[in-house]
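Excluded from the complex is one protein chain; the other protein chains are retained at their positions.
Chain lettering (A and B) follows the sequence in which the chains are written, and residue indices restart at 1 in each chain.
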Amino acid sequence: MSTLEWDVPSPPEGRRGAARSAAPRRRVFKPGDRLFRWFTVACGAAVATAMFALAGVLIAGSWEAVSTLRLEPLTTVAWNPSGGEYGALTSLYGTFVTTLIAMAIAVPLALAIALLLVDLAHPKVSRVVGTAIEMLAAVPSIIFGMWGIFVIVPLMQTYVQPWIQQSPLGALPIFGGAPIGLGMLTAGIILALMILPYVTAVSRDVLKMVPTVVKEAGYGMGSTTFEVLRHVSLRYALSGIVGAVFLGLGRALGETMAVTFLIGGNVNTIPQSLFDPGTTIAATLANTFNEATDPLHVSALMELGLILFLITMVFQLIAQMWLKRARRMSGTRA
Amino acid sequence: MIEDGTIAANDPARASSARFPVPAPSPAERRTRRRSVARRRFVNKVVTVGAWTAGAIGIFFMGWIVLTVVRRGIGAINWAFFTELPPGPGDPGGGLANAIVGTIVITFGAALIGIPVGFFAAVYLAEFGRNGRIATAIRTITNVVLGVPSIVAGLFAFAILVRPLSHYSGFAGSVALAFIMLPVMTRTAEDILNLVPNDLRESALAIGAPRWKATMGVIVRSARGGLITGAILAVVRVSGETAPLLFTALSSPYWLEGLFGQSGYFGGPTANLTKTVYDYATSPYQNWQDLAWGGALVIIVTVLGMNILARLIFQRGKEWH
Partner (left out) sequence: MSKERTRDRVSAGRKVAFVVLVALVVLAMTLAACGDGGAPASGSGGAAKTDDTIVGAGASFPFPLYSKWGQEYNAESGVKLNYQSIGSGGGISAIEQNTVDFGASDAPLDAAELEAEGLVQFPMCVGGIVMVVNLDGVESGALKLDADTLASIYMGTITSWDDAAIKSLNPGLDLPATDITVAHRSDGSGTTWIFTNYLTAAAGDVWTAGADKEIDWPTGVGGKGNEGVAASVQQVKGSIGYVEYAYAKQNSMTWTQLQNADGTFVDPSLESFGQAAAEADWTGTPGFGVVLVDQPGPDTWPITGASFILMRKEQDDATRGKMTLDFFDWAYASGATSAEALDYVPIPDKVSELVRSDAWSQITADGAPVWKP
């Protein structure tokens, strides 16, 4: 109930305007208040409008491509606009593979760090380490890209990739191809570093929400820290952690600058190996948008943007759903 | 870990309540229990070591990145860096002054749009809408917009500002950045406003204050620290973005001049630090690459510095994510 819907007894002298009878449940609005409320509603609506405007713009912009090309972007491999080919499969493939690599690295790391921060470390240590990890989120994407290409790529090219290829793993086709340092694997690794702080922060918050009483009961029975985590905390925190994973997924899918630097810009073939160059939707947009010559090309790029927007929106909504469930389970206000 | 198992055996004070005596474990049982306890301890040890290693890995990479940028960028930082225009490819000297100014102006423009709107939207969500249907819808939409990739925000600003007006502009860049800033500010501000205890709200209204005065004068004022932190962090985060500026503000080797000319904020491409760093880092010219590292150093010092500063000063600020 809004706290405004009180029974306000009229003051003895009717200070504010005409005397009012003490009618029950009457809203006491001053005119300034109405204006204020509408103003804030308008601002709130502005955010919603922004999203609908974005969706509208993307749909309008990609209309020509959608009507002319139909399903071609989803069935053709090569992105070759001057040859009339608008295949988005390379971009989609690269987006998903780099995201997958990033999640495979970041999620276990993030969970381990969250455990450290919540259960294992002294609060002061936890604070310092937690802040350091959160600072990773503050590092702009372009710096990840520069560090990646000037520091990590040579390392990958000179040491890591040849080492992998000489080990038994080298027999697998996904580790074949020339070790050039750039490529899907490197991009995936940097991407993992970029989404680590997000997944860690949400996991930590979720783990913190587990009622202490229950954990202490577990410890009291003689469980180890890990057993409490596994059998007690996770039951409360699982949906939240799933939400965190989807959050990280959403970010990884849309990451542009670092990936553009590191992925190698191959829009024509599906890479056979993780060491091969590829592209993602965001990287294709960043690389080619400014020079789209004819309207169909621009429209096709808008369509890529629309696809990216829809994918990230879906993942964001799924994440919200799981996080809400986690909050409900641990009893805080949903 | 109670190895022997029986309360009666271990705790004389409670022995009397041990009405159901548990038989003492046989030596074989004790061995198994010890082994399984050992195994559990071992697993726990492994996980603990793993967790500490994970934390160390995170800090290690963080430190590596910062140190790399500092090491490579510090050489480019001198007085000229902050005052001169960019040099030609391969020419000595010069700086990124126009880019720094451009970023400040573009970010400021974005803040002018994003911060107030985001703040008042948060006021609506925290004070008026609460758990109502409209508010929940707006909250969901805000979260979605939060997850929109920054390059798509750039596409949006391109479609509504660059294409119809047929020119790039710093203003279009600000609009793209504002699009990103808006949900961040809304979320942060709402979280902070929610931390204000209800008692404060109720007392303000109880003394007869009009709603707007109660909200602005009392609730917002008490949450002021966190709100300022949130605003600073939102602005600072957005200042490090590159992708939204790729097709909106583009870049320029000259000073920002005025508002409407070809070098103006509304009129033409505007130099900015992030795009310039991107262009120079991907160029083959050594002097430009050095400048790019210098620019990267400025960016990372500003963003990380403001983050740490804001947290230290306004300790009540909500952790940003």
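In this text, a residue touches a chain if its C-beta (ideal position, glycine included) is under 8 Å from a C-beta of that chain, and two chains touch if they have at least 3 such contacts.
Source: prediction; values computed, not measured.
Visitor: May I ask which residue of A:A65, A:I143 or A:L182 touches the chain that does not appear here?
Guide: A:L182
Visitor: Tell me which residue among B:S252, B:N272 or B:N307 touches the hidden chain in the full complex.
Guide: The missing chain is touched by B:S252.
Visitor: Using the definition of touch stated at the top, determine which of B:T68, B:T215, B:S263 or B:N307 touches the missing chain.
Guide: Once the missing chain is taken into account, the touching residue is B:S263.
Visitor: Given that one chain is not shown, which residue among A:G83, A:P123 or A:G220 touches it?
Guide: A:G83
Visitor: Using the touch definition up top, pick the residue from B:M62, B:I100 or B:I151 that touches the left-out chain.
Guide: That would be B:I100, which touches the missing chain.
Visitor: For chain A, which positions touch the chain that isn't shown here?
Guide: Residues touching the hidden chain, for chain A, are 78, 80-83, 85, 149, 153-154, 157, 178-182, 264-269, 277, 279, 287-288, 290-293.
Visitor: Just the residue numbers, please: which parts of chain B touch the chain that's not shown?
Guide: Given the touch definition above, chain B has residues 82-85, 88-90, 95, 97-98, 100-101, 104, 162-163, 166-168, 224-225, 228, 232, 250-255, 257-264, 268-269, 279, 282-286, 313-314 touching the missing chain.
Quick note on the criterion: only the chains that are shown with their structure count from here on.
Visitor: Where on chain B is chain A touching in the complex?
Guide: Per the stated touch rule, the residues are 1-2, 40-41, 43-44, 47-48, 50-55, 57-59, 61-62, 64-65, 68-69, 72, 116-121, 123-125, 127-130, 134-135, 137-138, 140-153, 155-156, 158-160, 179, 182-183, 186, 201-202, 205, 208, 210-212, 215, 236-237, 240-243, 246-247, 274, 277-278, 281-282, 292-293, 296, 299-300, 303-304, 307-308, 311, 319-321.
Visitor: For chain A, which residues are in contact with chain B within the complex?
Guide: Of all residues in chain A, those touching chain B are 2-4, 16, 29-30, 32-33, 35-37, 39-41, 43-48, 50-51, 53-54, 57-58, 60-61, 108-109, 112-113, 115-117, 120-121, 129, 131-147, 149-151, 193, 196-198, 200-202, 222, 224-227, 229, 247, 250-251, 253-257, 261, 282, 285-286, 289-290, 302, 305, 308-309, 312-313, 315-317, 319-320.
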